[in-house]
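Sending over a structure as structure tokens; questions will come in a sec.
Every protein chain except one is present and positioned as in the full complex.
First chain written, first letter: the chains are A and B, and each begins at residue 1.
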Amino acid sequence: MTSGLRRAVWTVVLVVVSFLITALILRVSGYSVGDVFSGIIQGAITATGASTSSIRWAIPLLLIALGVVVGFRAGFFNIGGQGQFYMGACSALAISLGWREGPAGLVILCGTLAAMLAGVLWSLFPGWLRVRFGTDEVLTTLMMSFIGALVLQYLTAGPMRNPQGTGQTAASERIPEAFRLTGGSGVSLTVLLLVAGVTVLVWLVLERTRFGLTMTLVGRNATMARWQGINVRRVGLGAFALSGALAGLAGAVELYGPAARLVTGFSPEVGFTAVVVALVGLLNVWGTVVAAIFFGGLQAAILFLPIVTDLPPPALVLLHGMVAFLVTIKFRAVRRRRAAQTEATAG
Amino acid sequence: MEQILATTLRSAAPLVLVAMAGVFAFRAGIFHLGLEGLMIAGAFATVAVGDTTGSVELGVLAAIGVCLLLSALYWWVIGPLGANVIIAGLGLTSIGLGGTAYALGAIFDVRGSLFTDVVLPRPVRNITEGAGVIVAEHSIFVWITPLIVLAAWVVLRRSRFGLRLAAVGEYPFAARSAGVNPSMVRLQAILIAGALCALGGAELSVGALRNFTENMTNGRGFIAFVAVIFGAWHPIGAAFAGLFFGFAEAIGIQSQINITERVPREFVLMIPFVLTIFAVWLGGLWRRRSLEAEAGYAELREPDF
Partner (left out) sequence: MTAPSGPAPAGVPAVRCRSLGVSFGAVRALHDVSLELAPGRIHALVGQNGAGKTTLAKVLGGLQVPDAGDVRIAGRDIPPGDVRAAKAAGLAMVHQHFSLPPSFTVAEALELTAARPGGRAVYRRGDLQRRWQEDVAEIGGTAALSTRIRDLPVEARQSLEIVRALATEARLLLLDEPTALLTPVAIDSLFERLRSLRDGGVTILVVLHKLREVAAVADTVSVLRDGELVLGPAEMSEVSQGRLSDAIVGPGGHADSAVGVRAAAHESTETLLELAGTSSSESAFEPGLTAVDLRVEAGEIVGIAGVEGNGQRSLVSVIAGLTPVTEGTVRIGGDEVTAAAPARRRLRGLRLVPFDRNAEGISRSAPLWLNQSALRLLGRRRGRSPLISLRQYKRQASEAMDLWRVRYDTATQPAESLSGGNVQRLILSRELADGVEVLVAAQPTRGLDFAATEFVRRSLRGLREAGAGVLLVSSDLDELFELSDRLLVMYGGRIVAEFDGPYDRRAVGDAMTGAVR
């Protein structure tokens, strides 16, 4: 077995173990695992519109997770995808509501670029702190994420609030229908082509350009890269920018696709889940595609589940946590321990 | 003004308790991002068991038990099983947040908040005016927090155990050659951190309030972690940083009441996060300087064999 395949198999094993543990918790607290499982299959694949719904949830996960992959490649841990995603969506919304009369194609283009720019800015600030001052990016991107969530809350409750809105949660006005790339399902040929194109582009940049190779060297050993004459700061900033642009793009796709308006705290888990997706995808572009579809299916299923069971939705957060908790366990560490144990019992 | 100071103490106590947890972990070389999850697990267990049995003591004990168990699992995963400390820590946080919200629905069949009658004892009560307001109505945990900080300082800075802990965090080779098992010392540090998180969570749910609410920690575990860095991973420093963040939170709470007209509430709520970024920046500068001073050791790392 090649080492890549071995890692993939091991990751699948860990994900399955996480599912089993979560299933055990559900079982102990009185839910029928069989019902939940068949509900997941229905909600993710077999029920009407289920597979579309899975894809719809996979798209933002994939785009943000690709950003995480890019960051990791250069050795940075951008876990602030949530905030970058929100800022992207807000910028696209601002452009679209501010220029309602504009030609649809142009507005969407400007809105998408603005979204990517917002994502870049939201990620470049911690990135700059990191490469300039060595400020730990794990905490700063996380804090920027919290701040982004509050900015969204402020905008949807204040300046962009829909005056006709009646619901308890604050929401913005809807963008004109002409600006939307999909219907409520969130999937259309345009969006699929866009996402596929971006994915291939990211793969090319990472694996087939000198910038991508340079990023790999910086990520593996920045000290060595410096000695080799590589401008580590510039590469780091480039990685942060690309990473933020992808999360910002996810925000635009969300707005022009299924959402059409922004609600306070929408998709609250997508940023963290994307980190899990990238890890389960072994920080590799195609692996991430597979993992995104898988977790998109889960998201679709958990929204479907209340129809067939009374499972509380936070069970999904628990499951994601379980996967994150276990997914980085090293195969070698487990094998070594087992070997030591058999030796101890034999001797 | 007295009200703000009173709120500061009340807000700071759980932060300081959890920050002490962070200091123990940090000194042992663990970047513990699971504090948030442990804290909310502690808060939930206190309310769940306390309300069921009617005894706040049992509630707190249960919280400590749950947090010790989760901490031991965390140690097992990042130590012997070699998982990534940060990701497993974030996973632990999600398990805490998701697991408690799930259990709220699955066990108590409620969504949102679970109210309770049990509450931590409050030694000083019924003062409504003057400077006495500052110390009134605080739970016993607020009162013992300074003692815990002092104890943490003695253990970490003036005891053999503290020396072993620091050696494990800074230079495991030194610990090993002194006959110390780094893995066991890390376990001890993580368990102490777990117990402290349980106390912090209990103070949050039945000290200052009388309920458990989904996601009630609201990032406090992360802020406590930042207090550790802001306080240069020194117990006293981290305690003052926690106090400062508590003050910021108190201002935020007050401004929600008083000045919402002029400053949108969201911007006030952002203050701790913005300060946090500043703190991480400052702490990073400090840390980098001291790391550079030790760079001579890089060449002296253990060879492969």
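Odds and ends about this structure:
Here is the rule we go by: contacts are C-beta pairs under 8 Å (C-beta built on N, C-alpha and C of every residue); 3 or more make two chains touch, one makes a residue touch a chain.
Source: prediction; values computed, not measured.
The chain we do not see here touches A, B in the full complex.
Touching the chain that is not shown, out of A:27, A:132, A:208 or A:330: A:208 (per the contact rule at the top). Even with one chain removed from view, chain B keeps its contact list with that chain: residues 154-155, 158-161, 163-164, 166-167, 170-171, 173-179, 289-290, 292-305. Although one chain is not displayed, chain A still touches it through residues 204, 207-210, 213-214, 216-217, 220-221, 223-231.
Here is the rule we use: only the chains that are shown with their structure count from here on.
Those residues of chain B lying in contact with chain A across their complex are 31, 33, 37, 77, 80-84, 86-88, 90-99, 101-107, 111, 214, 219, 222, 225-226, 229, 264, 266-267, 269-270, 273-274, 276-277, 280-281, 284-285, 287-288. Every residue of chain A that touches chain B in the complex is listed here, in rising order: 25, 29-31, 77, 79, 126, 129, 133-136, 138-140, 142-144, 146-147, 150-151, 153-154, 157-158, 272, 275, 279, 312, 314-330, 332-334, 337.
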